[in-house]
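This report concerns only the one structure given below.
What you see is the complex with one protein chain gone and the rest in place.
Order of writing sets the chain letters: A, B and C. Residues in each chain are counted from 1.
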Amino acid sequence: MSSVLGTLFRISTFGESHGVGVGVVVDGCPPRIPITEELIQAELDRRRPGQSRITTQRKESDSVEILSGVLDGLSLGTPIALMVRNADHRSRDYDEMATKYRPSHADYAYDQKYGIRAVSGGGRASARETIGRVAAGAIAQEILRSYGVEIVGYVTAVQSITASIETESVTREQVDANIVRCPNADVAESMISLIEQVRKDGDSIGGVVECVARGVPAGWGEPVFDKLEADLAKAMLSLPACKGFEVGSGFAMTRQRGSEVNDHFRNVNGKVVTTTNHSGGIQGGISNGMPIVVRCAFKPVATVMMAQPTVDSSGAETTLSGKGRHDPCVVPRAVPMVEAMMALTLVDHALRQRAMEPR
Amino acid sequence: MSSVLGTLFRISTFGESHGVGVGVVVDGCPPRIPITEELIQAELDRRRPGQSRITTQRKESDSVEILSGVLDGLSLGTPIALMVRNADHRSRDYDEMATKYRPSHADYAYDQKYGIRAVSGGGRASARETIGRVAAGAIAQEILRSYGVEIVGYVTAVQSITASIETESVTREQVDANIVRCPNADVAESMISLIEQVRKDGDSIGGVVECVARGVPAGWGEPVFDKLEADLAKAMLSLPACKGFEVGSGFAMTRQRGSEVNDHFRNVNGKVVTTTNHSGGIQGGISNGMPIVVRCAFKPVATVMMAQPTVDSSGAETTLSGKGRHDPCVVPRAVPMVEAMMALTLVDHALRQRAMEPR
Amino acid sequence: MSSVLGTLFRISTFGESHGVGVGVVVDGCPPRIPITEELIQAELDRRRPGQSRITTQRKESDSVEILSGVLDGLSLGTPIALMVRNADHRSRDYDEMATKYRPSHADYAYDQKYGIRAVSGGGRASARETIGRVAAGAIAQEILRSYGVEIVGYVTAVQSITASIETESVTREQVDANIVRCPNADVAESMISLIEQVRKDGDSIGGVVECVARGVPAGWGEPVFDKLEADLAKAMLSLPACKGFEVGSGFAMTRQRGSEVNDHFRNVNGKVVTTTNHSGGIQGGISNGMPIVVRCAFKPVATVMMAQPTVDSSGAETTLSGKGRHDPCVVPRAVPMVEAMMALTLVDHALRQRAMEPR
Partner (left out) sequence: MSSVLGTLFRISTFGESHGVGVGVVVDGCPPRIPITEELIQAELDRRRPGQSRITTQRKESDSVEILSGVLDGLSLGTPIALMVRNADHRSRDYDEMATKYRPSHADYAYDQKYGIRAVSGGGRASARETIGRVAAGAIAQEILRSYGVEIVGYVTAVQSITASIETESVTREQVDANIVRCPNADVAESMISLIEQVRKDGDSIGGVVECVARGVPAGWGEPVFDKLEADLAKAMLSLPACKGFEVGSGFAMTRQRGSEVNDHFRNVNGKVVTTTNHSGGIQGGISNGMPIVVRCAFKPVATVMMAQPTVDSSGAETTLSGKGRHDPCVVPRAVPMVEAMMALTLVDHALRQRAMEPR
């Protein structure tokens, strides 16, 4: 049981990178939600490889097919299966990797766990697995819109180039206005230049994606293990290359005093709000009506073009150089993935809270 | 369904801070594990209030009673229920809080979610809820010892005072050698002085707890949503006051190149290891045999002794001053909680992996 | 993970028959439901041993204590822990059973599964485990009453003595009017006489409990694996000694033609109903607004007072005679258990359906 997420809005992804296809079954979508292939395709296009000069140059069309659960543009309440057929299978680029373990990749761990591995394309450890998440996330976002919830993710750091973004007002249009998805045009230029340089170097770099959900009502989330920030942390850390998570002011708060970071309540025109939002919209695991703000740390992609020491499957020491076309920096394409994980987590909690409301 | 964690080793905690008691049901503990009240009490004593001059001065004995699932010192394979009776109920300190929302506390969010709230002691949002986790974690650690797994947590930061600790060798004895649980004696002295000063100021401060699990074999964890780091992130973010998480080099890796942070494989005396451990012992969601290393950010405790602006339950603006005896800094007592969450997460994955192994 | 039931309204029972106590944690009860110890005790008294001359003569007071989740008579939305302390521990009656396996009891299977067993009182395999279910069921029934749902269980067969009961009108008062809980006074007399005879013979007999839920709206249940009748079947078969289940006309329908047992729809005063109710109120796994009717087969209690061939824990053949005070026929006390399982199943589906309803 490796690939199932959610309590009521439950997704089950499947598919190897170079197999027949990848997809997802969404079980628990309420009935009569408007869903079309166009709705889903739009999000898939935002995560697609080859969309700009700073992403991998692999061309993958990633066309989604709705297999079930939707009739005449409306959800039936039954499982929605979505699939994207894989286009170009079984690359020769992976021949050497059948026996040599790529450093900081999942190859060795998979072999130790399963005793078998789909070498080509990285199998299940490929970022293609996220297609199912982004597709399901498109449905989740459609449901959340009916609750008045809007989700916007964006890049706030590429290596040491950072941008501070206004969570209350940033829009998806601003985000998608440039190819690095940082809604500060000047900073974005620098980020793009850096990524291009790193690609030329055959190297890779990390970065940070921030994501805000506005319009979440107070009361979503559970008080103990399924705290809203706990489920968001799990959702984000389940993304490939994500190695850190914080909500609100996060790690910065460890260096401050309570008197500096407590969020004071105010009454603004009859609505209770907080003056600051160090809590990131969540207190005691439950949303407080303020924007939910999280940040996700993405490490540099493990595939670099220089020779690196490693071992082969017999344990013998050897060296291996990266091959193929890879993203020098994942954060531009990680934005729709982070938004999807935010949406999947929120919609599950929306339904869970709905279940407990008095009739 | 608010307080259940785990797939096979499943815990269900219960209890309000000032109710009859707090406890946990552990369902899924294998049979014939040696379990005594002493084993559990030892861990509870490490999280107990009043254990030193830098923790809250509340005296709580927190004596655990095993209600079921253990016979003659051995687990039966059936649910193990553990309870700690609450000693001093219903403090007058909370009278004002019945109507005024404490800033950055869960009061307001609970009222919005439930329309009812156990005011005294913070109810379920109290840190007393973690008693059940630490008790269950003691059992989890006992099981993990049979796998050769050892877990050590410790404080690496109190506000801006930091220590770098050797994950390969640090011991629990070193950690418990001082009251702040930082296994660097000099740094610990500075941390203790700072916490004492902050307490005198009626303020609070944050900090960081790092935790290492040594001896985890390669192959634990699942490749997609239940990645080992994802489940660890959820476990840690579910702790009160935890607002950030990272595995391995975490956020620091976002500022580096792949060529700098890739962990190269080596063969040391027939065992495959990595030269560095930026991955924190997990690759593709699956343990690789290296020490698992995580860090958790704890914000400053929300209760401070100065007057703060807030609103009351009618929405009217007012002010509120903290009352009662509270920790000025949670990290010393958070250490056994973090260790418990690490253990609970690992033992669940140990059993899940065991289930898939060939007979 | 042996003792957890439910998706949203989730219960976790614990406790051995002759240990400290037995109980349950109810996680997922909506907030502000009126709950008192009296409400729960009333149901426990209906399942209590020693309540009449045809049940076991063991005296157990079974007083429930609410440990958490309730404040001033209202649920908090947090886990509700309930416990009943065991009164008389560790009977000498069980000494012989430590080594000899009782025929048709769980002793041998437990030893094979766990390699350890709480011999005294049957440990977890005792009917005392159902205390937690009945206690949780009392809460579930309280919630269901707010939906207009009423549950009535009753005995329709003791060995070959049967009664046909009117599901539309039978009341709990009629059921509890006699000690065998068959709401047909004449048949009840015969059943009572038979049970008394069987007790004198040192033997035991089986019987059938039927249960109806009236007022369930159309639309509860899920269409595939979690069909309402599937979850009811699981709930009932999880009761000790239950070996069969049917919904509506059940096995009788296997001997009929479709034209005889199809339930025709009619419109009665603007409400869609069916002329007959062979479907037992469920079609395609989903309630159709008609009364839900199920029947549960209970085998004769395995403990009989005559010597029976068996083996001991070394595998050697031997004989064993039953000892202690046992029910000659479980069905009178099974009635509140069946009602509890009906209520627990329905309330979980009520919440699941609530979650999917449009806002």
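Brief remarks on what is shown
Assume a residue touches a chain if its C-beta (ideal position, glycine included) is under 8 Å from a C-beta of that chain, and two chains touch if they have at least 3 such contacts.
Everything quoted here is computed from the prediction, not taken from an experiment.
Which of C:His18, C:Arg181, C:Lys227 or C:Arg354 touches the hidden chain is settled by the complete complex: it is C:Lys227.
Here one chain is not drawn; of C:Ser17, C:Ser120 or C:Ser279, the residue touching it is C:Ser279. Within the set C:Met191, C:Val212 or C:Met236, the residue that contacts the chain not displayed is C:Met236. For chain B, the list of residues touching the undisplayed chain reads 7-8, 28, 30-32, 77-78, 146-147, 223, 351-352, 354-359.
Residue-level contact of chain C with the missing chain is found at 1-5, 7, 13, 101, 103-106, 108-110, 112-113, 124-125, 129, 157, 159-160, 198, 203-208, 217-227, 229-238, 240, 243-251, 253-267, 270, 272, 274-275, 278-280, 282-289, 297-304, 306, 308-311, 315-317, 352-353. By the touch definition given at the top, chain A reaches the unshown chain through residues 1-4, 6-10, 12-16, 19-23, 25, 27-28, 31-32, 65-69, 71, 74-81, 83, 113-118, 123-124.
Note that in this section only the chains that are shown with their structure count from here on.
One inter-chain figure worth recording: chain A and chain B are separated by 26 Å, centre to centre, where each centre is the mean of the chain's CA atoms. Mean C-alpha position of chain B lies 39 Å from that of chain C. The multi-chain contact residues of chain A, meaning those touching 2 or more other chains, are 7, 223, 352.
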